[in-house]
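Here the complex is missing a single protein chain, while all its other protein chains stay put.
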Amino acid sequence: MTELGVVRRRIERADRAAVDKLAAFGVATVHEAMGRVGLMQPYMRPIFPGAQVSGAAVTVLLHPGDNWMMHVAAEQIEPGDVVVAAISAECADGFFGDLLATSFKARGARALVIDAGVRDVRTLTEMRFPVWSKCVSAKGTVKATLGSVNISVVCAGALVKPGDAIVADDDGVVVVPAAWAERAVAAAVAREANEGEKRAKLASGVLGLDMYKMREPLAKAGLKYVD
Amino acid sequence: MTELGVVRRRIERADRAAVDKLAAFGVATVHEAMGRVGLMQPYMRPIFPGAQVSGAAVTVLLHPGDNWMMHVAAEQIEPGDVVVAAISAECADGFFGDLLATSFKARGARALVIDAGVRDVRTLTEMRFPVWSKCVSAKGTVKATLGSVNISVVCAGALVKPGDAIVADDDGVVVVPAAWAERAVAAAVAREANEGEKRAKLASGVLGLDMYKMREPLAKAGLKYVD
Amino acid sequence: MTELGVVRRRIERADRAAVDKLAAFGVATVHEAMGRVGLMQPYMRPIFPGAQVSGAAVTVLLHPGDNWMMHVAAEQIEPGDVVVAAISAECADGFFGDLLATSFKARGARALVIDAGVRDVRTLTEMRFPVWSKCVSAKGTVKATLGSVNISVVCAGALVKPGDAIVADDDGVVVVPAAWAERAVAAAVAREANEGEKRAKLASGVLGLDMYKMREPLAKAGLKYVD
Amino acid sequence: MTELGVVRRRIERADRAAVDKLAAFGVATVHEAMGRVGLMQPYMRPIFPGAQVSGAAVTVLLHPGDNWMMHVAAEQIEPGDVVVAAISAECADGFFGDLLATSFKARGARALVIDAGVRDVRTLTEMRFPVWSKCVSAKGTVKATLGSVNISVVCAGALVKPGDAIVADDDGVVVVPAAWAERAVAAAVAREANEGEKRAKLASGVLGLDMYKMREPLAKAGLKYVD
Amino acid sequence: MTELGVVRRRIERADRAAVDKLAAFGVATVHEAMGRVGLMQPYMRPIFPGAQVSGAAVTVLLHPGDNWMMHVAAEQIEPGDVVVAAISAECADGFFGDLLATSFKARGARALVIDAGVRDVRTLTEMRFPVWSKCVSAKGTVKATLGSVNISVVCAGALVKPGDAIVADDDGVVVVPAAWAERAVAAAVAREANEGEKRAKLASGVLGLDMYKMREPLAKAGLKYVD
Partner (left out) sequence: MTELGVVRRRIERADRAAVDKLAAFGVATVHEAMGRVGLMQPYMRPIFPGAQVSGAAVTVLLHPGDNWMMHVAAEQIEPGDVVVAAISAECADGFFGDLLATSFKARGARALVIDAGVRDVRTLTEMRFPVWSKCVSAKGTVKATLGSVNISVVCAGALVKPGDAIVADDDGVVVVPAAWAERAVAAAVAREANEGEKRAKLASGVLGLDMYKMREPLAKAGLKYVD
């Protein structure tokens, strides 16, 4: 009845050129440009600071304590992809370490996003293979139960479909539906242009109160100044 | 009935010279010197390591999902202040990013302490604008509801009155009531002097058991050594 | 009835040569080599990245808000030891700071593992004295209640007996029973040898599916590929 | 770009007869029958024990601190529905109390499932209007920002589409895609029949080891009995 | 320098008649009437359902693992008071059990609100002595360190001054500054009157959309209905 035990080989990846452009804008800008949807929970943290990536999602659904499907997922990776791993129930095991990272990297993966634990983080940091995860744990896993690859998953509170654009940086991880990738770039470009000018004004000491013309609506809302 | 929708423009800031001296002692020493009160919860973490600041508090009370009052707070900042933001209910939104940081910095703020999320942390790190927060989140906010500026707030478990001295470093954040700032400096000076000598003794291999003359009280309390 | 108020002076430390070798393998490898037991909870995090240590455990049981026994423990440290501190109930106080670290270091301790808070983390980082802890907190403690030194304790979910080998790095902390230390080294050596070869293959693009001969068992388990 | 500010009036509800049958099986059985997918996080708890409901989902996406769309959702409720409320970011406000419950009940709603807080729980308990929520909080909300009604949402880690079947009891909340509702009933019926017989055997003292013929596979896997 | 080791005997209690009236309105109504301030964190839960109390606050500041000051607080209780206990750092010990409850009850206390653990909850339930706490824990405490009684404390995120009115029920705990108690009653009365009429309308099937005249502002904000 469910999509367990299924590997979808052909997925519609978001437009590669658009996906590649998203990294530079960063998560906060893309999330705003999207209308504030698609953000993963803030407990998803990078294992080292400074990484900023985007890529098309290869998704994998794992079961607690079992990373068998990670190897199945590896084969579905194309250069430029980001693997997104969801677990069917909360689990803090370390499903991913340096061997899998070596394999993912060899396949062209840019990062892993996993709603569970990761290990060998020192080596992963040396390899500069970025991972966003719920926690770090040295606890390994077995290979006994089928999950699925390239089905829709919920990862850290966000729906991810195979091929969706993933953007991740020090602020977290955001998902852009594949069909929106190009519009997301356009919206982010517009937003950034707009922000540059604002930044200069604010740096010169102009207040947001004046720049955004907030004084009147604040007064209308009843704001009172007292001494 | 409440102080919502109020901005207090004139606040009594802790003695500036005293406040400025507090940073160098660090949070742990100041907190001890104060008699172990005023510490914020340990979930308050800096977005980058190594920052060590002190300043007078400009306080702001925000509502979940709404950062309108941050702009109102900006106008009340004087050089050397630290903005302390409390939220009226638990919320993990990112209320503060690089634009507001640019504005706060231009006004002379030294840091932000916020019992919620912050975003654009990579840029904030490059700007060296330190923030102590509950979490990092790219989730932006609306500007629709009045809160207040420069009222007493509870931030991460600590009472903060406008003008209180705030000290923050890698150990966390501590609040020193404005009227105590000078005594806190004196107490911290005494404490540090005392600690230097102890440190040298301990480094030479003298045991705390002997240096603090603990052997007798331990024996009296019933401590038993066995082989 | 209990072992409170007891200090055991003579403990059987794990074979020193074996203990010293364990650090290089790292927590994930040692934990695997052990059969996946003895790992502390993943909330135990290092105060700075990159430390990788092993040592024999000197254990201490503390009570919430009271670090008196830390000084008692200091006397029992031999060069190469790692102090493991458990608390009799959950508590986020900072039981350990730079003075105790100076003393522990002078006695030859390599690290502290504590299921509670630590403070003065900036100074500890400068001293390169590594601590794995549940949190960072500037909150100091009193010295009023007896605990014990060198009894069996449960620290962050793992049983630790005095003299057990402790291995800690960026992946967390693992406990190796003293009697197993040499076998753990042997097993880790075997495991590493094995991993080097695998790593090379994976780096060259060979899939884990093929290297581990997983295709047949996956098919048997019912895995289906669709387009 | 996003579906914010949208109310979908016509949704395809799961077959009503099938949905209505699901309550009696309970969450654990339905979840097993589904192949172990669709379960919300275990932090979702009922405000009183013993409620066991099923219904078609009317979904609503809210923003932190703002329950305006709850009133919009009320109009879309048909008798037998269950309202499922997701929040665009973590928030512990109490978005729902006895007034809204009165309205929902008058419209025929059977329950509310909300990934946030609820209030007036004593009155809701007296009304026997069941709510599954993340927490209880008296904190009210404003009505200022648009969300959406009857779009796909992620609630407590599970994807919910408008019209999906929701089953909730003391074990939690599970989502059955609308198209699967009838098969889910069939599978649950089969499972229950099967369980009745097993229960009788186990009650008579037969061991699962024998009933499920586990002894041989356990021995094969290497299980050893020692005295 | 701090107020540690101090017991204030004379405190200004909120007007007793007003305080006594607050219980009947419940936490959610009082909190709304207050303008949504003063609510403790939602992790504060009653040990049994159905209790609904109000009283004047006798405050006590404890240290982790030490409940000595509870006995000092007992003497300051007057009939109709509610004891509010804050801890100087996070701690899950059980600071309060049936013996202290017997004493508090004999003094006329109506309830305990404690930002830590409580024990003997079965007996407390039989005694019908309500406690709102962070957790339940059988872990007892020592009596070794001074705290204070009847100073301002922060309990579960809310500032409580001795004499403030405390209202607690199944929705949580709210603090009403002593000087506001009578206005809070008036505001709650007004609010309740207003709510009765609304409840009847909603029960008859009138929508909040119409009752609150929300259709126009929603349309103005851009809400769109689609089929």
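Structural remarks
Should a chain be cited, it is by its letter among A, B, C, D and E, assigned in written order, with residues numbered from 1 in that chain.
Operating definition for what follows: contacts are C-beta pairs under 8 Å (C-beta built on N, C-alpha and C of every residue); 3 or more make two chains touch, one makes a residue touch a chain.
Just so it is clear, the model here is predicted, and its values are computed rather than measured.
Under the touch definition stated at the start, the shown chains contacted by the missing one in the entire complex are A, C, D, E.
Among C:17, C:127 or C:159, the one in contact with the hidden chain is C:159.
Listed for chain D, the residues touching the missing chain in the whole complex are 26-28, 31-32, 36, 39, 42-43, 45, 49-50, 52, 169-172, 174, 195, 198-199, 202-205, 207-209, 212, 214, 218, 221-227. Take chain A: the residues that touch the chain left off the picture are 63-66, 88-93, 137, 139, 142, 144-145.
The missing chain lies against chain C, touching residues 1-4, 33-37, 39, 41-42, 88-90, 152, 154, 157-159, 180, 183-184, 187.
Keep this in mind: only the chains that are shown with their structure count from here on.
The chains in contact with chain C and with chain D alike are A, B, E.
Touching chain A and chain C together: B.
If you average the Cα atoms of chain D and of chain E, the two centres end up 31 Å apart. Shared interface positions of chain E, i.e. residues touching 2 or more other chains, are given as 36, 39, 42, 88-90.
Those chain pairs judged to touch are A-B, A-C, A-D, B-C, B-D, B-E, C-E, D-E.
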